[in-house]
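All protein chains but one are shown in place.
And now, chain A:
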Amino acid sequence: SFSAPNSIISLLHNLSNCVLLSESKTDGSFLIHHFLSFFLKGTCKVCFLGLVQSFSHYSTVGINMLQAREKGQLVFFEGLRNSLDMLLPESDASDAEPQPLSFLRWPSTDLRNLFDFVNSSLSQSENDMSRWASPVLLIDDLSVLLSLGVNPTAVLDFIHYCRMAVCSKQQGNMVTLVHNEDDLGDEDCDLVLHALTHQSSLILQVHGLNTGYCRDVHGQDKFQLKRDHTHVFQYKVHDKGVSFFAPGTSSAVL
(Lines give C-alpha, C1' and ligand atoms only; values in the text may rest on other atoms or scores of the structure.)
Protein backbone atom coordinates (compact mmCIF):
# COMPACT_ATOMS: atom_id res chain seq x y z
CA SER A 1 0.00 0.00 0.00
CA PHE A 2 1.03 3.54 -0.78
CA SER A 3 2.60 5.47 2.08
CA ALA A 4 1.78 9.01 1.05
CA PRO A 5 -1.81 9.14 2.38
CA ASN A 6 -0.62 7.75 5.68
CA SER A 7 2.08 10.37 5.92
CA ILE A 8 -0.51 13.06 5.26
CA ILE A 9 -2.73 11.59 7.94
CA SER A 10 0.15 11.31 10.37
CA LEU A 11 0.52 15.10 10.20
CA LEU A 12 -2.68 15.14 12.21
CA HIS A 13 -0.86 13.99 15.30
CA ASN A 14 1.06 17.18 15.73
CA LEU A 15 -1.34 19.83 14.58
CA SER A 16 -4.87 20.57 15.63
CA ASN A 17 -6.93 19.94 12.57
CA CYS A 18 -10.41 20.07 11.31
CA VAL A 19 -10.74 17.24 8.79
CA LEU A 20 -13.62 16.99 6.37
CA LEU A 21 -14.55 13.69 4.72
CA SER A 22 -17.02 14.04 1.90
CA GLU A 23 -18.47 10.97 0.22
CA SER A 24 -20.07 11.16 -3.20
CA LYS A 25 -21.84 8.22 -4.84
CA THR A 26 -20.04 5.76 -2.62
CA ASP A 27 -19.66 4.73 1.00
CA GLY A 28 -16.91 6.72 2.67
CA SER A 29 -17.29 5.19 6.10
CA PHE A 30 -14.15 3.07 5.63
CA LEU A 31 -12.28 6.32 6.28
CA ILE A 32 -14.06 6.66 9.61
CA HIS A 33 -12.81 3.17 10.52
CA HIS A 34 -9.34 4.17 9.35
CA PHE A 35 -9.24 7.33 11.47
CA LEU A 36 -10.80 5.61 14.48
CA SER A 37 -8.14 2.94 14.41
CA PHE A 38 -5.41 5.53 13.81
CA PHE A 39 -6.37 7.72 16.76
CA LEU A 40 -7.07 4.86 19.18
CA LYS A 41 -3.64 3.41 18.42
CA GLY A 42 -2.19 6.87 18.95
CA THR A 43 -3.57 6.85 22.52
CA CYS A 44 -5.86 9.79 21.88
CA LYS A 45 -9.04 10.26 23.86
CA VAL A 46 -11.83 9.82 21.35
CA CYS A 47 -15.43 11.00 21.41
CA PHE A 48 -17.27 9.20 18.62
CA LEU A 49 -20.74 10.36 17.60
CA GLY A 50 -22.01 7.24 15.85
CA LEU A 51 -25.31 8.52 14.53
CA VAL A 52 -25.93 5.98 11.77
CA GLN A 53 -24.57 2.62 12.94
CA SER A 54 -24.56 0.55 16.10
CA PHE A 55 -21.60 0.13 18.43
CA SER A 56 -20.81 -3.38 17.22
CA HIS A 57 -20.68 -2.26 13.59
CA TYR A 58 -17.46 -0.38 14.17
CA SER A 59 -15.76 -3.14 16.15
CA THR A 60 -13.64 -4.98 13.62
CA VAL A 61 -10.51 -7.04 13.70
CA GLY A 62 -8.29 -4.00 14.01
CA ILE A 63 -10.33 -1.99 16.49
CA ASN A 64 -11.25 -3.19 19.94
CA MET A 65 -14.02 -0.76 20.79
CA LEU A 66 -15.12 -2.55 23.94
CA GLN A 67 -11.67 -2.45 25.45
CA ALA A 68 -11.17 1.19 24.52
CA ARG A 69 -14.49 2.09 26.10
CA GLU A 70 -13.75 0.19 29.29
CA LYS A 71 -10.37 1.86 29.61
CA GLY A 72 -12.05 5.23 29.38
CA GLN A 73 -10.27 6.08 26.14
CA LEU A 74 -13.38 5.99 23.97
CA VAL A 75 -16.74 7.66 24.54
CA PHE A 76 -19.25 6.28 22.04
CA PHE A 77 -22.59 7.96 21.49
CA GLU A 78 -25.00 5.49 19.92
CA GLY A 79 -27.38 7.73 18.02
CA LEU A 80 -29.77 5.01 16.89
CA ARG A 81 -30.46 3.68 20.38
CA ASN A 82 -30.59 7.13 21.93
CA SER A 83 -33.04 8.43 19.36
CA LEU A 84 -35.38 5.55 20.15
CA ASP A 85 -35.16 6.37 23.85
CA MET A 86 -35.98 9.99 23.04
CA LEU A 87 -38.99 9.17 20.91
CA LEU A 88 -40.35 6.42 23.17
CA PRO A 89 -39.37 7.38 26.70
CA GLU A 90 -39.93 4.75 29.33
CA SER A 91 -40.87 7.18 32.02
CA ASP A 92 -42.54 10.54 31.88
CA ALA A 93 -40.07 12.18 34.21
CA SER A 94 -37.42 12.52 31.56
CA ASP A 95 -36.68 16.20 32.02
CA ALA A 96 -34.09 15.58 34.69
CA GLU A 97 -31.05 15.68 32.43
CA PRO A 98 -30.75 17.52 29.14
CA GLN A 99 -30.63 14.90 26.40
CA PRO A 100 -28.12 15.18 23.55
CA LEU A 101 -30.80 14.43 20.97
CA SER A 102 -33.45 16.67 22.52
CA PHE A 103 -34.03 18.32 19.15
CA LEU A 104 -35.94 15.19 18.11
CA ARG A 105 -38.75 15.81 20.53
CA TRP A 106 -38.84 19.35 21.61
CA PRO A 107 -39.00 22.09 19.03
CA SER A 108 -35.67 23.42 20.21
CA THR A 109 -33.86 24.49 17.13
CA ASP A 110 -30.27 24.17 18.27
CA LEU A 111 -27.84 21.34 18.97
CA ARG A 112 -26.61 22.84 22.22
CA ASN A 113 -27.28 19.69 24.24
CA LEU A 114 -25.36 17.57 21.74
CA PHE A 115 -22.44 19.98 22.03
CA ASP A 116 -22.61 19.83 25.83
CA PHE A 117 -22.31 16.04 25.57
CA VAL A 118 -19.23 16.33 23.31
CA ASN A 119 -17.66 19.00 25.52
CA SER A 120 -18.09 17.06 28.73
CA SER A 121 -16.84 13.82 27.13
CA LEU A 122 -13.63 15.44 25.96
CA SER A 123 -12.84 17.90 28.71
CA GLN A 124 -9.76 16.40 30.23
CA SER A 125 -9.34 16.01 33.92
CA GLU A 126 -5.87 16.00 35.46
CA ASN A 127 -5.91 12.23 35.40
CA ASP A 128 -6.95 12.16 31.75
CA MET A 129 -4.24 14.53 30.63
CA SER A 130 -1.49 12.27 31.84
CA ARG A 131 -3.01 9.17 30.27
CA TRP A 132 -4.18 10.30 26.87
CA ALA A 133 -2.79 12.35 24.04
CA SER A 134 -4.87 15.14 22.46
CA PRO A 135 -8.65 14.69 22.22
CA VAL A 136 -10.40 13.67 19.00
CA LEU A 137 -14.01 14.10 17.87
CA LEU A 138 -15.32 11.78 15.14
CA ILE A 139 -18.75 12.32 13.58
CA ASP A 140 -20.46 9.67 11.42
CA ASP A 141 -22.22 11.38 9.89
CA LEU A 142 -23.30 15.01 9.86
CA SER A 143 -25.73 14.79 6.94
CA VAL A 144 -28.15 12.68 8.94
CA LEU A 145 -28.82 15.69 11.18
CA LEU A 146 -30.03 17.62 8.15
CA SER A 147 -32.21 14.67 7.16
CA LEU A 148 -33.75 14.76 10.65
CA GLY A 149 -34.87 18.32 10.03
CA VAL A 150 -32.18 20.30 11.81
CA ASN A 151 -31.64 23.74 10.32
CA PRO A 152 -28.29 24.03 8.47
CA THR A 153 -27.38 27.10 10.53
CA ALA A 154 -27.93 25.07 13.71
CA VAL A 155 -25.67 22.32 12.33
CA LEU A 156 -22.98 24.89 11.52
CA ASP A 157 -23.27 26.45 14.98
CA PHE A 158 -22.78 23.00 16.51
CA ILE A 159 -19.66 22.40 14.39
CA HIS A 160 -18.42 25.91 15.29
CA TYR A 161 -18.56 25.13 19.00
CA CYS A 162 -17.02 21.67 18.54
CA ARG A 163 -14.16 23.17 16.55
CA MET A 164 -13.66 25.86 19.18
CA ALA A 165 -13.70 23.42 22.09
CA VAL A 166 -11.73 20.55 20.52
CA CYS A 167 -9.35 22.16 18.02
CA SER A 168 -8.77 25.67 19.32
CA LYS A 169 -9.01 25.18 23.08
CA GLN A 170 -7.49 21.71 23.41
CA GLN A 171 -5.35 21.45 20.24
CA GLY A 172 -7.23 18.28 19.34
CA ASN A 173 -8.52 16.94 16.03
CA MET A 174 -11.97 16.74 14.57
CA VAL A 175 -13.08 14.45 11.71
CA THR A 176 -16.52 14.92 10.18
CA LEU A 177 -18.17 12.85 7.45
CA VAL A 178 -20.73 14.49 5.16
CA HIS A 179 -22.54 13.42 2.02
CA ASN A 180 -21.85 15.33 -1.14
CA GLU A 181 -24.67 15.01 -3.64
CA ASP A 182 -24.10 18.14 -5.65
CA ASP A 183 -26.25 16.98 -8.52
CA LEU A 184 -29.32 16.77 -6.27
CA GLY A 185 -29.59 20.50 -5.77
CA ASP A 186 -30.09 20.15 -2.02
CA GLU A 187 -29.32 23.65 -0.79
CA ASP A 188 -29.00 22.69 2.86
CA CYS A 189 -26.43 19.97 2.13
CA ASP A 190 -24.50 22.28 -0.17
CA LEU A 191 -24.48 25.06 2.43
CA VAL A 192 -23.07 22.79 5.13
CA LEU A 193 -20.52 21.26 2.78
CA HIS A 194 -19.26 24.64 1.52
CA ALA A 195 -19.05 26.14 5.00
CA LEU A 196 -17.09 23.13 6.29
CA THR A 197 -14.78 23.28 3.26
CA HIS A 198 -13.88 26.84 4.22
CA GLN A 199 -13.11 25.81 7.80
CA SER A 200 -11.20 22.56 7.28
CA SER A 201 -7.46 22.16 7.00
CA LEU A 202 -7.58 18.71 5.39
CA ILE A 203 -10.28 17.63 2.98
CA LEU A 204 -10.72 14.07 1.73
CA GLN A 205 -13.20 13.69 -1.10
CA VAL A 206 -14.17 10.11 -1.74
CA HIS A 207 -16.14 9.14 -4.78
CA GLY A 208 -16.87 6.05 -6.81
CA LEU A 209 -15.15 5.56 -10.15
CA ASN A 210 -16.87 7.25 -13.10
CA THR A 211 -16.77 3.97 -14.95
CA GLY A 212 -18.85 2.18 -12.33
CA TYR A 213 -18.27 -0.70 -9.97
CA CYS A 214 -14.91 -2.42 -10.04
CA ARG A 215 -13.87 -5.32 -7.88
CA ASP A 216 -10.27 -4.26 -7.46
CA VAL A 217 -10.52 -0.51 -7.28
CA HIS A 218 -13.37 0.62 -5.08
CA GLY A 219 -13.06 4.29 -5.73
CA GLN A 220 -10.99 7.38 -5.85
CA ASP A 221 -9.93 9.59 -2.99
CA LYS A 222 -8.77 13.16 -3.35
CA PHE A 223 -6.70 14.50 -0.47
CA GLN A 224 -6.51 18.24 -0.24
CA LEU A 225 -4.35 19.95 2.31
CA LYS A 226 -5.23 23.59 2.69
CA ARG A 227 -2.46 25.92 1.55
CA ASP A 228 -0.97 22.95 -0.23
CA HIS A 229 -1.41 20.72 -3.19
CA THR A 230 -4.06 18.20 -3.99
CA HIS A 231 -3.22 14.53 -4.15
CA VAL A 232 -5.39 11.93 -5.81
CA PHE A 233 -5.26 8.27 -4.88
CA GLN A 234 -7.38 5.26 -5.66
CA TYR A 235 -8.28 2.81 -2.96
CA LYS A 236 -9.54 -0.67 -2.19
CA VAL A 237 -11.24 -1.61 1.05
CA HIS A 238 -10.20 -4.90 2.72
CA ASP A 239 -11.46 -6.67 5.83
CA LYS A 240 -8.65 -5.26 7.89
CA GLY A 241 -8.36 -1.83 6.42
CA VAL A 242 -7.85 0.04 3.22
CA SER A 243 -4.98 0.27 0.79
CA PHE A 244 -4.23 3.37 -1.23
CA PHE A 245 -2.36 3.48 -4.52
CA ALA A 246 -1.64 6.01 -7.26
CA PRO A 247 -4.31 6.11 -9.95
CA GLY A 248 -3.87 3.29 -12.46
CA THR A 249 -1.45 1.32 -10.30
CA SER A 250 -3.82 -1.14 -8.66
CA SER A 251 -2.11 -4.51 -8.22
CA ALA A 252 -4.85 -6.03 -10.35
CA VAL A 253 -3.69 -3.93 -13.28
CA LEU A 254 0.10 -3.97 -12.95
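In this text, a contact is a pair of C-beta atoms (placed from the backbone, for glycine too) under 8 Å apart; a residue touches a chain by one contact, two chains touch by 3 or more; residues count from 1.
The working rule: contacts and distances are computed from a predicted model.
Per the UniProt record, the absent chain's protein name among "Ribophorin II", "thioredoxin-disulfide reductase (NADPH)", "Elongator complex protein 5" or "Epithelial sodium channel subunit beta" is "Elongator complex protein 5". Of the candidate positions A:Ser59, A:Asn82, A:Gln124 or A:Gln199, contact with the unshown chain belongs to A:Gln199.
Of the residues in chain A, those that touch the hidden partner chain are 110, 112, 115-116, 119, 153, 156-157, 161, 164, 168, 190-191, 194-195, 197-199.
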